[in-house]
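Structure first, then comments.
Note that this complex is displayed minus one protein chain, with the remaining chains in position.
Should a chain be cited, it is by its letter among A and B, assigned in written order, with residues numbered from 1 in that chain.
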Amino acid sequence: MTSPSLLVAADLGIGLTCAALALLVAVIKLTRAVAASSRQARVAPYRVPVLSVAAGGDEDDAASATLREVPDRDWGAVRDVVVAMLGKVRGDSARTLVRLLDARGEFERARSALRSRRAIRRARAAYLLGLAGQQRDAGLLLPLLGDRSAEVRLVAARSLGALGDPAAAPAMFGALGLVRGQPGIPIAVAAEALLNFGTGAVQAVIEAMGSADVTLRAAATMVAAEGALSATAPRLRQLLADEPDLDVRISAALALGRVGGADDVARLAALTGAAQPTALRRAAALALGELGHPDAVPILSRLLSDPDIRLAQHSGDALVRVGPPGVRALTEAASGSGPGNPAGRVAAGSLAIARLRKAPLVPTEPVSSR
Amino acid sequence: MTRWLLGDLRHAVAALTYALQIPIIGYFLLINSSYLMLILVAGSGSLRHARRLEHSGRREALGGRLTPGVSVIMPAYNEAATIVPAVQAMLSLRYPRYEVIVVDDGSSDGTVARLTEARDGRTRLVVVAKENSGKAEAVNTGINASAEALVAVVDADSLLDPDALLVVSKPFADDPVLMVATGGMVRVANDCPVIAGRVTDVRMPSSWLARIQVVEYLRAFLLSREGWSRMGGLILISGAFGVFRRDVLVEVGGLLHGSLGEDFELVMRLHKRLRDQGRDYRVEFVAEPVCWTEVPTSVKVLHRQRKRWHRGLWETLWAYRGVLGRPRYGIVGLVAVPWYWLFELLAPVLELAGLVLLGLGTALGVVNLAFFWLFMAVAYGFGIVVTLSAMAVEELSFPKYRRWRDLGVALLACLAENLGYRQATAWWRAEGWWASLRGRAQVWGTMTRTGFADGDGTRNG
Partner (left out) sequence: MTAEQTRILVADDDRDIRDLVTFKLGQAGFNVQAVDDGTAALAAIEEDPPDLAVLDVIMPGLSGIDVLRKIRDSERMRGVRVILLTARSRDADVDAGFATGADDYIIKPFSPRELLHRVNTALARPRRPSDHQ
């Protein structure tokens, strides 16, 4: 074979490479540590002003002024702190932080970055504009729903949701379909954004419920289920009657629970029949609880002894939500509880949870977006 | 007479060394090069992932109303001592909607009784007690009891970071149609302070055996999986932390009872079934460290573990040999599986062969110096290069070890790994393979079923 010295050289070569790599790891670590402490140093004098602006209150003008005057070379690091803080606050604090970023031209830069050739820049810019919450940027973000990068489409959808402009609803539904041959944005992302549009989007939601594309129907019913849009009730009843897709039916049942009326008890009760798919039965039980109508008590009481434990538990919780007639039915069922009476156990369990939930204070925080 | 035999032996060994040196050296050149390539591919992926964190939607997912729910399944067997903090930690993860399902596999130490202490009130906890029949059945029972769209399978001794579910379920949220399984990165928790089931600081372990495993995991398990994932050929998701779409899991029949490498077997089955059906799908690895586990610090336990792993590897590869080299199975059949056959399965045997030849040659005085130096270089030296590259990638993307001392220890461990550890694990792995081959007669029946009839072990939803 080849001469020994060449081979020893090969070993030496490997040895040197190892040494070089070990050095590389150390250098990376060192660089990272130095960069981090240098960032810290840059930001340090400005951290308190940022906190002051973020905390709101009337004395933040001096702080805002300081931050507006941060030298350009330090602004990069300070900007990251401000943006991070912006993601954690809302209300006046958020607005003041946004004004600061605006004064430094961050949004101008972001708006032009929306046209950048690099996807990561477009995505970051879209994220920032969504965070800033300035409605006028919605128009700029709309075209990004058809961007060639899936990542950008996702960020654009979320940001449009954050901006909350209902005019974007039709485009949001449109983004669910195929884009340049790739699958559209995920249904849950679109639905989450649409939820933030509130009642202004109800027309688009109703239309989407009648779409031939199942993803649109799925997104629309998801929105209706979480968003309690009463105008959707007639369409929901239609969907329950003739919709082929199971997930859409489940969402429609849940939605009807929120916006339906006394007439819908029978409709939902029918869906709890033993022949129905398990997931649909469970959703129907939940919906009956949401509806909270006493007519549902008999059917829910029967379901307490269903072999599907989750269904039984949902029925028990639903009876609690119906109110006094439901609680009476539960107490009756629970009184017969014992090893041979599963319904009794479920009833007792639901009653126990209900007692736990009778908290001394009523929650005051509305469950809404920023 | 002995001299004559010895002479013949020397002659034979010399001839053998000469004949085999190119294949063996070429083999190790190839295996380490491919690891290196995987690590570089992984590196670019990790960096990409890290740069996109800010706008990846994690915060929005946490506060979202429609974020997909997850059922976390924890099979447990005789974990009474640690089950309560483990479950409590599992109940307080940062995720908007999930439930924890603990399946007790017939524990005899009162594990189930302890679990009543672990109630939380916020997150749903389901406890299922069953007769002892193994992890696979326990997990399947958990799947049956689960109600959410995604199922996460974790070991009872896996320690998850608070954001673990957010991280590992994100691929599903971003691509709910195609994503069917994701694997999380499992790293070494030994000697890391753990409070209430959470790792609160990351340090290198104090046992050399554990230290070596830290660097071994980096080289061999973690980054290579990320690399395969980026190429679309991920065929192994650790049983310590994986997330699956429940409907697909039910469709393929859950975990296979009796399989030694049940996590590997499941992913192979997913690939095979889905490709057989011509369905488009994705299986991904998420390269952000969010799961921690204790690695063996005793030689005996390590021995058992490696033997079992390799046996499971062999049995699953053999069961799915129908996938080997078939274009219908895409990257999995044409690249990933052959690679595992050649470079995972065979590696211990070739390494041992090289060492034996070396040893014999030296003993008989005919050692081919060229072979010696080259073998050392490509088998071990190049291996160290690969480990160091992995460390560089880790340092760039998601560095977890803060102290300089830990870096020093890791570098030493890189070296120490080759002074007995690799050789020992090679032997144990070969042992596992051999044990399986010898026992194959009885196991054959089960294997045939898995290989061809893929309809077994079905569970209803």
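Some notes on this structure:
Rule of thumb we're sticking to: a residue touches a chain if its C-beta (ideal position, glycine included) is under 8 Å from a C-beta of that chain, and two chains touch if they have at least 3 such contacts.
Source: prediction; values computed, not measured.
One of B:17, B:56, B:71 or B:88 touches the chain omitted from the figure, and that residue is B:88. The hidden chain makes contact, of the residues A:92, A:108 or A:263, with A:92. In the full complex, chain A makes contact with the omitted chain through residues 47-48, 51-52, 54-57, 81, 84-85, 87-94, 356-357, 359-361, 363-365, 367, 370. The set of chain B residues touching the chain not shown comprises 59, 62-63, 65, 88, 92-97, 120-122, 162, 195-196, 198, 200.
Quick note on the criterion: only the chains that are shown with their structure count from here on.
Residue ranges on chain B touching chain A, taken from their complex, read 21, 51-52, 54-55, 57, 59-60, 64-68, 121, 147, 173-178, 368-370, 373-374, 376-377, 381-382, 384-385, 388-389, 391-392, 395-396, 399, 404, 407, 411, 414, 461. Considering their complex, residues 1-2, 4, 7-8, 10-11, 14-15, 17-18, 21-22, 24-26, 28-29, 32, 83, 87, 120, 123-124, 126-127, 150-151, 154-155, 158, 162, 183, 186-189, 191-192, 195, 222, 226, 278, 282, 310, 356 of chain A touch chain B.
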